[in-house]
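== subunit A ==
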Amino acid sequence: MSGRTFFYALWCLGVMGLFLLSASFAWSPFAEGSRARTHVGFYGPTHK
Partner candidate 1 sequence: MSLHLPCPNCGADVVFRSPALPSRVCDYCRSMLVRSDSGVIKVGEAAALPFDVSPVQIGMRGRVDDKGFEVIGRVRWAWTDGAWNEWLLLFEDGGNAWLGEAMGQFMLLWERPFEKVRTRTLRNVAEGHDAIPGTEVTLDKEKLVIADARDVVCVAAEGELPFTAPSGWKLYSVDLRGSQGECATLQRDSDEVTFYQGRYVTLAELAPRGLRAIEGWKLPSYAA
Partner candidate 2 sequence: MQPDTALQPPPAPAARALTCPGCGGGVELRAAGYTVHVACQYCGSILDVTDPQVKLVTAYNQAAAELEIPLGTRGVLRGVEWEVIGYLQRSENGAYGWEEYLLFNPYHGYRWLVNVRGGWSLGEQLTVTPSWISYDELRVGPEFYTHFFADGEAQVDYVLGEFFWRVAVGERVATADWARPGAMLSREANASEVSWTRNEWLPGKEVQKAFGVDNRRWVWPPLPHQPSPWGAWLWTGLKLGAAAFACLLVFAILFGGTQWSAAGTFPIAADGHEQSVTLGPVTLPRRYQSVHLRAEVPRLENGWVDLDYSLVDRKTQQVFEAYGAAERYSGSDSDGAWTEGSRGNAVSIASVPAGTYDLVVEYKANRWTGARDYSAIDSGWMAVANEPQVTVEMRQGVLYGSNLWIALFLMAAPLLFGLIRHLHFEKARKDESDFAPAGDDEDDDE
């Protein structure tokens, strides 16, 4: 196996790893929404 093939295989593994990592965090660079500062005040019932 030439050096190039080896490094490309490593690269593919890396990309796969990144993909799985993004899946474990359910993350995408294209997502519109994200965490915001904690809102002042309460929303919704906080107790039954």
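Regarding selection, all candidates are chains of the complex that A comes from, given by their letters.
Assume a contact is a pair of C-beta atoms (placed from the backbone, for glycine too) under 8 Å apart; a residue touches a chain by one contact, two chains touch by 3 or more; residues count from 1.
On a predicted model such as this, the values are computed, not experimentally measured, just so you know.
Going through 1 or 2, you find that the chain touching subunit A in this complex is 2.
Taken in their complex, subunit A has these residues touching candidate 2: 2, 4-5, 8-9, 11-13, 15-16, 18-20, 22-39, 42-46.
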